[in-house]
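Report on the structure given below.
A protein chain is absent from this complex, but the other protein chains hold their places.
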Amino acid sequence: MLKLNKSDTLLFIIVAAMVLLAPFILNPFPQGSSLAQMFNAGYPDLMQRFVIFGILVIGFNILFGLTGYLSFGHAAFLGIGSYSAVWMFKLLSMNVIPALILSMIVAGIFSLAIGYVSLRRSGIYFSILTLAFAQMSYNLAYSVLGNPSSNYNLTNGETGLQVYSNDPQYFASSGAPDTPHLFGMAMSDSSKLDIGSWQFTFNNGYYMSGILMLVAFYISIRIFRSPFGMMLRAVKSNQQRMNYTGLNTKPYTLAAFVISGMYAGLAGGLLSSMDPLAGAERMHWTASGEIVIMAILGGVGTLIGPIVGAGFNEYFKNILSKINDGILHQWLSFLPDGLENFIVGILHYFVGKGWHLTLGLLFMMVIIFLPGGLVEGGQRLAKLFKRKKTEDGSDSNNTPAE
Amino acid sequence: MGILEVKNVGKRFGGLQALGDVNLSVAENSVHAIIGPNGAGKSTLLNCLVGKLIPDTGSVMFDGQSVLGRKPYEINQMGISRVFQTPEIFGDLSVLENMLIPCFAKRDGAFHLSAFKNMMADKGMVERAEHMLEEMNMAGKHAMNAAALSRGDKRRLEIGMCLSQEPRLLLLDEPTAGMARADTNNTIDLLKQISDERDITIAIIEHDMHVVFSLAERITVLAQGTPLVEDTPDNIKGHPKVREAYLGETQDAA
Partner (left out) sequence: MDQILLQILNGLDKGSAYALIALGLTLIFGTLGVVNFAHGALFMIGAFCAVTLQRILNISTITEDPTKTDFLGNPATIKTPIVETWFGPEVGASIIDWSVPLAIFFAIPIMAAVGIIMERGLIKHFYKRPHADQILVTFGLAIVLQEVIKAIYGANPIPTPAPEAFRGSFDFGTYIGFEANAIIYPYWRMVYFAFSAIIIAAVFAFLQFTTFGMVVRAGMADRETVGLLGINIDKRFTIMFAIAACVAGLAGVMYAPINSPNYHMGMDFLVLSFVVVVVGGMGSLPGAVLAGFMLGILEAFASMNQVKAIFPGIDQIIIYLVAIIIILTRPRGLMGRRGVMEE
């Protein structure tokens, strides 16, 4: 089906089902219960971020996972996509289609230029070059290009680029909503379904982003299974042999860079489509670092890893930042008071505003103990169970490479 | 007129004259060995042939076309394949994929954006790769990670990868270095078979006299960056100049 092999088809169907049913899956607890406040994630804003960052990391993985080139400046393309989309809203209309198309095109052009230069070096030098380009873009967006009094105010600086009522919007039709919409269907609109004490929210923006993520995911599977994808893995494995096998590595890596840049541009365009406000902080190098973190957490070079990584990162960021001392006390109330206060006192630093610390530690743990990310962790667990069942399972196929 | 014509090639590294004035002609469909003591300039010469180094003087013609100034991948696309001293293969990829890559490179050229084709559905390519693996006695190891192969298998895989490109000239850089005797003999047999069965020219750089004398039809002796003598193996064996410059140290090996 879909020109995929059996296991890929199965994987795609599972992911598609999860994306389409996410409003149910992510809302397991009845509305208003304390567990729902903590663990339910089925609200539009968060679900949108799951799939949009999913797209971003799927694209990043095509570059880093396959070719091994670690870009530390990918957030630049996210930001460029965001700005392009908002400009389309300002100039044409609030319809998201031209916005998304332009954000991919502009990000593609930028990644072609930046990639062409950066890919002349590899290893750490490539990482530093991409980092330098991204920081340049960030600094420019914040200063010259963001100065409202200058002639080149493309980004509106600290305030962020947004749509004002006196913007031209040459193609705006009178009946259309004044928020981003898809042919009149506002991205922010949701329909709600009440079943018993459960409430499920179906948001237009989420479904549009979700379907685009499925398309992005499908394309990434096809790339992974194509001769082109194999060539990219060959780049990571042995560039010398590639050159002496009559293959020019440059266009391969550049194509991967541009594809992943366009994925990032699409993600940026979608972020703006959900909330038409684009700020320079999306291009800061810490944002690039977060993309790397998501990719690593999930599992670099695997198909599903990016989605797992993006989802995990966003979900735990959300939960951890919601936990406060009161909730900790509530959870630990079964302990003797002194111990309870002591443990809460320690955990205090890891939750709420301290979520960065927890995710940072988790990230380190994954790199140290699980270089293959959560996907590898899952595979190890699965293997453990299998071995218990069949004792003599020989798995010479999965011998890890040196 | 040989398939490979090296004329007056010189290469200098700082104060060191690595290659003096090398002239070499490799006849089509022959096996030509280049021998010489360590530091004679064998590797430098080889690197000049494949585009890794550009000589300071002279010309290198392959099949009537100059290779100078071309990138390694362009030279490979002209029909020169290279086997390295330590096998250079794609360690992270499966054995079958290792074999598929040169097949695609042969068919699709140096770059081909086939991002939407299913590789395994390309029956022609897969069959060709499987056939080559069979020929290299590696059937049944398709799914293995190439890094997990034994040394001898890695060497055979690399030679197979080069052959699957149907090169007109196969360059081998000490293909048996560091091998046990049995593996060395297997490699010699494999190379003999290749040279007998195919329209292919083989140029081999070797240290091991046993390998050289079992394979080569012509031998060039290189010493201090210049060719000392070029002749048939029998004549080389008895050549006084060669004995003096070189064979003394390897008599036991021969």
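Lettered A and B in written order, each chain numbered from 1.
FYI, a residue touches a chain if its C-beta (ideal position, glycine included) is under 8 Å from a C-beta of that chain, and two chains touch if they have at least 3 such contacts.
Bear in mind the structure is a predicted one, so any value in this text is a computation, not a measurement.
In the whole complex the chain that is left out makes contact with A. Across A:A41, A:L92, A:L129 or A:I323, the residue that sits in touch with the chain not pictured is A:L129. Of the candidate positions A:N5, A:Q31, A:N139 or A:Q162, contact with the hidden chain is made by A:N139. Of the listed positions A:L2, A:L21, A:L35 or A:L361, the one in contact with the omitted chain in the full complex is A:L361. Residues 68, 70, 117, 120-125, 127-129, 131-133, 135-136, 139-140, 142-145, 150, 152, 239, 285-286, 289, 292-293, 296, 349, 354, 356-357, 359-361, 363-364, 367-368, 371 are the ones on chain A that touch the missing chain.
Criterion: only the chains that are shown with their structure count from here on.
Note: centroid distance chain A to chain B, computed from Cα atoms, is 46 Å.
Across the complex, chain A is touched by residues 50, 71-74, 76-77, 81-82, 84, 88-93, 97, 100-102, 104-106, 108-122, 125, 143-145, 147-148, 161, 165 of chain B. Every residue of chain A that touches chain B in the complex is listed here, in rising order: 3-5, 222-223, 225-231, 233-234, 236-238, 240-248, 251-252, 255, 259, 396-397, 399-402.
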